[in-house]
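Rather than the whole complex, this shows some of its chains in their spots.
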């Protein structure tokens, strides 16, 4: 019999291992997104009142996602998985542009540049993992339709410095929020599907 | 005179399900002043009034589960009114995600163990009762601090585990141990738990040292 790395007979990663890795990755992505937002906020947004303007302006706002514990617990796990996939897909395009456009910010510190590239790569990796998890959990075909387009590239390239900085602020604010949602939902799903709500 | 401008002091959520805001009342002078808390939620025009002025005591507004949403910015103001007029606080922007401050950990136990002539201390604890960590909605991280009486604290970040083994302890010393916790990512450290004590037995191997 082949010696499988984790001792499983058919040499396949268990759902628990897939979820363990997905949660570790979503935690890491949110940790990076949070740090990047804080660094940008400290360096470029102090006293500009950006938070008041950043209200209700995320490109993923149209996706109805659970906003409290009860909603997160009542939603069917397949729907929540598809929502996570939808949010992740919706960030593919903006993250590609963020990684390149952030280089154009005046004196952008290396730590912000590196994080933008790292988040883009890890987001793709998490998407790969989530498609694998959904494939395992889903009875039917993996739904591909949840997705919200992003049309924010022009605003990242505006001539007016203040408007451009607000566009970055808003994108990083939304990235911090959405990556936290994904991390939180994955932790709820893992406890529900793997640990029978007894984490 | 109309009342001074009131000020929202802070908002806190103890378990990432409900939250409370407190304000500093406008100075009354002689006239009686009453306060009204108003809020609107991101993506909605509607303005609501505080759902519950009672539960969290004076000069406070308590938002129960039904009124608490995450990843949503609340725009909160307080208006002070007396016979002569009224005055509104500056807006206070709150996303409940970032204001969670749990209670300290509970059921802390200290157990001395010995192996190969060395004593070490096994500390175990449980999450605060209010915090529902079982469902995964709230994930807590813990930090422990210990010190021989009279000396500097040694603080250790323990992550999400609920057990820690302390090594290289000074034989014969009385140690103090405290724990606190915080939601992963965002929120505030809880208060420190009450102090726990344990005495490390003197080192019987002293005679080998001569």
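In order of appearance the chains are A and B, and numbering begins at 1 in each one.
Note that a residue touches a chain if its C-beta (ideal position, glycine included) is under 8 Å from a C-beta of that chain, and two chains touch if they have at least 3 such contacts.
This structure is a prediction, so every number in the text was calculated from the model and none was measured.
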item: Subunit counts for every protein chain kind in the full complex; value: A x1, B x2
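What we mean here is this: only the chains that are shown with their structure count from here on.
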item: Whole-Å separation of chain centres (CA-atom averages), chain A against chain B; value: 27
item: Complex contacts: residues of chain B adjacent to chain A; value: 16-17, 42-43, 65, 68-73, 75, 91, 93, 95, 97, 132-137, 139, 184-186
item: List of chain A residues in touch with chain B within their complex; value: 27, 30-31, 34, 51-52, 54-56, 61, 65, 67-70, 72-73, 177, 180-181, 183-184, 187-192, 197-199
